[in-house]
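Missing here is one protein chain; the remaining ones are kept as they sit in the complex.
Entry: subunit A
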Amino acid sequence: MSYPIRQVTMKRHKSNEGLGFSIRGGSEHGVGIYVSLVEPGSLAEKQGLRIGDQIMKVNDKVFDKVTHAEAVKVRDLVRSLVLSAL
C-alpha cells in the first residue's frame, strides 16, 4: 500500500537543537524508520509530523534499508525529510 508522500524541510534555529521527534525501527528489525513520538511545540509538530509517519528519504539519502544507529547519525545533518504519512 502506498501512502501520500510529503517532503518537509526542517530548519534549525540552533545547531544543537533537536528536531523534536523520536524514531523507532531499523533494518535490523526488518522494518523502516518510523516516527514514534512527536514533542508538542517542537519543530516537527509545526511541520506536521505525526506518529506513524515513515521516514523515506533524508537529504536525498534513501532510508530504505538503514539501521537504527545510522538513522540516528544522520540526524545532525538533516535539512530535508521525505515522509510517507498516514
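As a convention for this text, contacts are C-beta pairs under 8 Å (C-beta built on N, C-alpha and C of every residue); 3 or more make two chains touch, one makes a residue touch a chain; residues count from 1.
One rule holds in what follows: contacts and distances are computed from a predicted model.
Between the listed names "DNA replication complex GINS protein PSF2", "C2H2-type domain-containing protein", "Translation initiation factor eIF2B subunit epsilon" or "Vang-like protein", the UniProt record for the complex's undisplayed chain reads "Vang-like protein". Residues of subunit A that touch the chain left out of view are 18-19, 21-26, 28-29, 36-37, 39, 68, 71-72, 75, 78.
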